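The other protein chains are all here in position, but one chain of the complex has been omitted.
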Amino acid sequence: MQFDQILQYALSGLSSGAIYALIGIGFSIIYNATGIINFAQGEFVMLGGMLTLFFLQLLKAPIWVAIPCAVAASTLGGILFERLAIRPLRQPTPINLVIITIGGSILIRGLAMLLWGKDTHAIPSFSGDEPIAIGGATILPQHIWILGVTLIIIAINKYYFYHTISGKAMRACAYNRRAAGLVGIDVRRMVLFSFIISSAMGAVAGIIVAPLTMVAYDVGVMLGLKGFCAAIIGGMSSGIATVVGGLILGVLESLGAGLISSGYKDAIAFIILLLLLFFRPQGLFGKAESERV
Amino acid sequence: MLEVSGISQVFGGVIALDHVSFTIRKGDITGVIGPNGAGKTTLFNIMTGIYTRTAGTVLLEGTDVSGLPPERLARLGLVRTFQNIELFGGMTVHENVMVGMHTKSSSGLLACALKMPWNLVEERRIREKSLKWLEFVGIPELADVTAGNLPFGKGRLLEIARALAVEPKIILMDEPAAGLNNHETLGLSQLIKRIRDTGITVVLVEHDMELVMDICDRIVVLNLGKKLAEGTPREIQDNHEVIAAYLGEDE
Partner (left out) sequence: MKKELFKFGAFALFIMIMPLAFKGGYLMNVLIFVGINTMLSIALNLLLGYAGQISLGHAGFFGLGAYFSGVLTATYGWNAWVAMPLAAAVVGIMAYLIGFPILKLKGHYLAMATLGLGIIIYIVFNETVDLTGGPSGLSGIPNLAIGGITFDSDVKNYYLVWSFALATILFSLNLANSRIGRALRAVHDSEVAARVVGVNARLLKVQIFAVSALLSSLAGSLYAHTMTFISPASFGFNFSIELLTMVVIGGLGSIYGSFLGAALLTLLPEFLRAAHDYDIIIYGALLMVMVMFMPGGLVRGIPELYRKLLKMKRGSDHA
């Protein structure tokens, strides 16, 4: 087991980890604002990549136009989802919410399959495919894009949630919905905002990873689940904890796949998820909750 | 019957209960009163196995039951009712009481699924006995009504019937008069006396002073997490500290 190999696995793990982090933050934002786990989160990731491809190919738009359009379109999808599926729910019990978000995710996936077929497609890398050497390992320019964009988004997130009124309002909702409502915060609008931010973030995540992993109608399922896993590790935080969670997951997964077995790569993430849910559902960094009756 | 010693409960930095001790005598109707925030509900939840206490013990007829979960306590003869009644809304009134007889029956999963003869016999017994409890609290005519559709006062009675079906030694009621009108409260005080007359010890947390002074044999007063006083209604009414804590009695 050479150091170079391990470094290689670790680096590619960091890159996939960054993606999981972005998706995980999306889960956390919605969960914190609404108490809902949005099973359809992964589908927005898929839509980001798919729609970029759509704008690139069918509308022959240049990439720096296609990407914002794709993000906007995915966000629109997020708004529609919240309006049509979440808001009108008469009995928002956990079972119903789970079923409706699963139903929504299947619907979105099915529509994507109808529109774009079952094949995988490729999106060109943003700045070419010339490998860059680091230590004894190589990374691609796209990896740098991934890490860079992730950092930027996290910074924007931090700024929004801690230094803007609406961001603070959303955090207030997360801590105590009723109190937030009582001080004049429009809780329903916060719910909508949370979906907007999460679907936008998901779409961006999908776009920056697309050149490496291809896009297909069903990439959302696995990515969504792994993003959820990152959120669990981070204790459903919409900040650093989930980022660390995502990175840990990505690196462990990559090392496991490289050093133990690649066929079981996906299983690694789920085994980690199960272990966490069994033994430390509050994540590595959260505090254990006690129920008040 | 029930001995509470040195119960303390700390939540984060807040001391909700501070070394509370008192004794419940068998066959008594005991009231636990105190201003809001005194820690009554916390104490109750500890005594009924819903919270784990930070320190102290609870003895039921000499056996240490501190920290036991509610289902164990039920088998030892301790049940409770809830302030915001917790009914099985999707089931009928009759079925609610039948669930109360869970500890008085024993057919396992397989026996039920295969309808073993002893299960059929037991099932008939459960059905008949639970109707008797509905009669005892006065709502036999509502047996087939869906519990979720009951008006609050009737729901309260149902919850009591369900608790009685456990055939407990002691029943703890969390604000049973809350949400009841004067007429219903009167009916409740009769019911509680009847329950005591069957040999069951009763403990109630209550705000309704008239009810408490009327039916309780003994009263324990809590204030700010500490026990303030313990005694007969007369003694409590004459206790200056209690009066001061309340600044006049509330209804």
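The letters A and B name the chains in turn, as written, and every chain counts its residues from 1.
Definition applied: a contact is a pair of C-beta atoms (placed from the backbone, for glycine too) under 8 Å apart; a residue touches a chain by one contact, two chains touch by 3 or more.
Here the structure is a predicted model, which means the values were calculated and not measured.
J.: Of the residues listed, A:89, A:152, A:182 or A:259, which one is in contact with the missing chain?
T.: Considering all chains, including the one not shown, the answer is A:89.
J.: Sort through A:69, A:147 or A:221 and give me the one touching the missing partner chain.
T.: In the full complex, the listed residue that touches the missing chain is A:221.
J.: Any idea which of A:48, A:104, A:245 or A:258 touches the chain not displayed?
T.: With A:48, A:104, A:245 or A:258 as choices, the missing chain is touched by A:104.
J.: Can you name the residues of subunit B that touch the chain not displayed here?
T.: With respect to the unshown chain, the touching residues of subunit B are 48, 50, 69-71, 74-75, 79-80, 82, 86-91, 95-96, 98-100, 102-103, 105, 107-109, 112-115, 119, 122-123, 126, 159, 162-163, 165-166.
J.: In terms of residues, what is the contact footprint of the unshown chain on subunit A?
T.: So the residues of subunit A touching the missing chain come out as 36-37, 39, 85, 88-91, 94-100, 102-111, 113-114, 221, 225, 228, 232, 261, 263-264, 266-267, 270-271, 273-274, 277-279, 281, 293.
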